[in-house]
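With one protein chain withheld, the remaining protein chains of the complex are depicted in position.
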Amino acid sequence: MADPTLAQDAGAHTRAATPRPRRTRSPLASVALHGTLGLAVLVALFPIVWVVLSSLKPGYAIQSSEITLFVEPSFDNYVHVLTETSFPRWFLNSAVVAAFTMVIGITMSASAGYAMSRFNFPGRRGLMWVFLVTQMFPVAILIVPIYTIMANLGLIDTKLSLIIAYCTVAVPFCAWMMRGYFDTIPKELDEAAALDGLGPFATFYRVVLPLARPGLAVTAFYTFLTAWGEVAYAIAFIQTDENLTLGAGLQQFVPRFNPQWDSLTAGAVLITVPAALVFFFAQKHLVAGLTAGGTKG
Amino acid sequence: MSTSTSSSVTFSGATRIYPGSDRPAVDALDLHIEAGEFLVLVGPSGCGKSTSLRMLAGLEEVDAGQILIGDRDVTHLRPKDRDIAMVFQNYALYPHMTVAENMGFALKIAGVDKATVRKQVEEAAAILDLADYLDRKPKALSGGQRQRVAMGRAIVRQPSVFCMDEPLSNLDAKLRVSTRTQIASLQRRLGTTTVYVTHDQVEAMTMGDRVAVLKDGLLQQVDTPLGLYEKPANAFVAGFIGSPAMNLGTFSVVDGHARIGDGLVPLPRSTVEAVGAAGQVQVGFRPEALLPASEGDPGSFAVQALVVEELGSDAFLYGDLVGDDLRADHVVVRLPPRGVPQKGETVWFTVEPGGLHAFDVETGAALPTH
Partner (left out) sequence: MTLSSTPGPTPDHAQPAPSRGGRLRRSFDRHWYAWAMVLPTVVVLAVLIGFPLVQGIWQSFTDLNESNQRSEVCTKTLGGGETCKPNPDAAKFVGLDNYVDVVTGERGRFWLWFTNTVVWTFACVSFHYLLGLGLAVMLNRPMRGRGLYRVLLILPWAVPGFVAAFAWRFLFNENFGLFNSLLTTVGLDPVDWFSHRWTSLFTAITTNIWMGVPFMMVAILGGLQSINADLYEAAEMDGASAWQRFRHITLPGLRPISATVILLGTIWTFNMFPVIFFVTGGQPAGESEILVTGAFRAAFEGVRNYSLAATYGVLILSLLLVFAATYRRALRSQGEVW
């Protein structure tokens, strides 16, 4: 604790280790660097772009083997999906499920992460390993027993069943990540708060959480993505069209032998937009938030 | 700013054993601090000084013994119930709050009304020269200003005890010296009992009414700064207090003399008696307790100069004992600044009367020298 700036930059990441530009890059190296990154960006974007382009084409053109960027571009597919299917309903359901998963997931993982970061309570080490083991037991295999449990709790065909299931998927990793982030916030702040008269919960809520924004942003992003567009649990637990979420609902466009590619492409784009928005808000925190968790085992 | 009612602090057999360790970090500490006193806990790193302070603040468990503030047993009270404020080494300012919010936070938590909080914060800010910065976030402040905010946060609460954990160690050397005096005078003005932890013996000597020296979790000596300097209770305190450090070495005792290098330095009768049959004694003399002498003077010994540091006001000579019979580190001698010996030269010194300290070879405890 020799660095006085720690108190101020609590939680902020360690000074960026970017080597200072001591000499300018040679033009060739510059071209190589930008060329490689450009290529990588192309690979990262082109499946998305291709689906977007396809979604603007009429159905017959999507299923043509000719390569074309635009064929009679129109929003017909979107109109169809939004007005003639239950898509808006699914979308709303997904939004509700994802929002609650996010809120509950953040609450659970932040408080568990805080306890693991700050309190040396009996069972702490074991808990870390339990979290890891939960990641090892295959979700696909868990669906049936979890279905049984949900059925016994009377939660089948409810959004709550999905929210709970998604939390079990996302929370162990998020808690572990939050713990790493809390570890970067000086413990003295908690001690100062204790002397100032705050109890452990108030310290957590009023002093530590406001400083953990990057960690929380990553957790929000992660929990949202876990819930948004998940398929397996959604198909298993939800039985009425009214309660379907996007991931499950869209499977209706994929009948065994005749996928409706036009509706699928439009649906896929519509699903990706909110995820991209959440990503956009979280992205500047991703590096700091995620790695704090990673550098500590 | 009204002065608070300050309280005495008593450690009574206070012990802290960290889980997984069998050696206590603080071992049965007995220490009484008067109301209004400025007590400095000093020692090398790992000596238990910070742990002792944190036990007082309630941030560390007390495994055995008791801690009293005034007559109140606070051993198992929570920090907030102890009426204590603390200044942390890294200041621990809340980064998301302004200076004013930082300073007033404890009062706000305690439910003090806004106007009173504001008034007290402004008073404290005036004392610490922070009035212009009240609406800034800590990030926008210099190191010295942050340090003052941390002080301000402590004094706003008017606690009965201040705990300070190396509050100056993150300041640069010059600022450290000026802040040192500010803190000391502020404390005298407020009259609040203060327990101050540092590893820097100069800070300890200049700030404390009394200084407690710790080593390996054990209290070595508590006394006024001058008392520690002149009458160290053992070889550790002798070596720790004072800069440059006291020269300490183990030498054979021959006919009532300590054989230092080639020279024979006479020992007081009481010392010789205390050494008894052991035949060896640990002798210490401060760099300023050596007087230049000539070869052959009674009680003189020879030092070969290795390095001479000239500071303008003084000069320090670092050298080896000539004819060293037992291990002793370099000898340091303070000299007047003019006419210092050259490197490699051999110089003779005697120890000035009363400048000799003697310690038991086994225990390090001080032996009588009168």
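A and B label the chains in the order they appear, each numbered from 1.
What we mean here is this: a contact is a pair of C-beta atoms (placed from the backbone, for glycine too) under 8 Å apart; a residue touches a chain by one contact, two chains touch by 3 or more.
Just so you know, these numbers come straight off a predicted model, no measurement behind them.
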Sole touch to the unshown chain from A:79, A:92 or A:132: residue A:132
In the complete assembly, which of A:165, A:185, A:216 or A:238 touches the absent chain? A:165
Using the document's definition of touch, tell me which of B:109, B:131, B:177 or B:218 contacts the absent chain. B:218
Candidate in contact with the missing chain, chosen from A:41, A:79 or A:92: A:41
Under the stated touch rule, tell me which residues of subunit A contact the chain that is not displayed. 13-21, 25, 30, 33-34, 36-37, 40-41, 43-45, 47-48, 50-51, 54, 62-67, 107-109, 111-112, 114-116, 118-119, 121-124, 127, 130-142, 144-146, 149, 164-165, 167-168, 171-173, 175, 199-201, 204, 221, 225, 228-232, 247, 250, 261, 264-265, 268, 271-272, 275-276, 278-280, 283, 286-288, 290-292, 294-297
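Simple rule for what comes next: only the chains that are shown with their structure count from here on.
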Subunit B residues touching subunit A in their complex are 19, 57-59, 78-80, 84-86, 88-96, 105-106, 109-110, 137-139, 143, 146, 153, 169-170
Subunit B contact footprint on subunit A (complex, rising order): 1-4, 6-11, 120, 186, 188-189, 191-198, 202, 207, 210-211
